[in-house]
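One protein chain omitted, others in place.
Presenting chain A:
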Amino acid sequence: MGRPALLLLALCAACARGLYFHIGETEKRCFIEEIPDETMVIGNYRTQMWDKQKEVFLPSTPGLGMHVEVKDPEGKVVLSRQYGSEGRFTFTSHTPGDHQICLHSNSTRMALFAGGRLRVHLDIQVGEHANNYPEIAAKDKLTELQLRARQLLDQVEQIQKEQDYQRYREERFRLTSESTNQRVLWWSIAQTVILILTGIWQMRHLKSFFEAKKLV
């Protein structure tokens, strides 16, 4: 192991707690966040590279970055940027719906990465979880009670926004269900009518055909 590993392990003692996953060189991983409008989303990630010789994950990967792309519900790109091996991206939604956050590595030096895996630690915070309260306390000069009250207010506001969005989604859902229901009914009626009409046409046409051919 050695000195450098121990040192870096100590540095990372406070930050080794999050969810992580493995990603290949050209692989792209996408996450979907369904959020109401005017909601801020902050994503933090940290990458580690698998070192084949030492059989361990290196704490940092200089020169290897991640490309982050965020698409809004209509498919329009909201954020498309390259970050280093450790990065933080932020965006605010302007339309409610499914936002897609995609990450892929921009490894240019393929030899370095050959057959290797990248370990990505990811954390995505939405809405009031994205607020940095120590910063807000310092900026607005709040007392402890004020800060706690502010946090509760933010939390309640986020819940209320989600509820409003939920109401809008439920309405859309109800419209789709009712439209499907109607379509099934009208189609069954139309099908029966078409079948009857086709049967009548068939009989008539054949009858006139046989009469023309002097068979009947």
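To be clear about the criterion, contacts are C-beta pairs under 8 Å (C-beta built on N, C-alpha and C of every residue); 3 or more make two chains touch, one makes a residue touch a chain; residues count from 1.
By our rule, contacts and distances are computed from a predicted model.
Peer 1: Of the candidate names "Septin", "Transmembrane emp24 domain-containing protein 5 isoform X1", "Dynein light chain roadblock" or "NADH-ubiquinone oxidoreductase chain 4", which one corresponds to the UniProt protein name of the undepicted chain?
Peer 2: Hidden chain, UniProt protein name: "Transmembrane emp24 domain-containing protein 5 isoform X1".
Peer 1: Where the complex has a chain not shown, which of A:T26, A:Q82 or A:Q166 is the residue touching it?
Peer 2: That would be A:Q166, which touches the missing chain.
Peer 1: In the full complex, which bits of chain A touch the chain not displayed? Write them out.
Peer 2: 3, 6-7, 10-22, 29-34, 44, 46, 86, 88, 121, 123-125, 129, 133-135, 137-138, 141-149, 151-152, 155-156, 158-159, 162-163, 166, 169-170, 172-173, 176-177, 179-180, 183-184, 187, 191, 194-195, 198, 201-202, 205-206, 209-210, 213, 215
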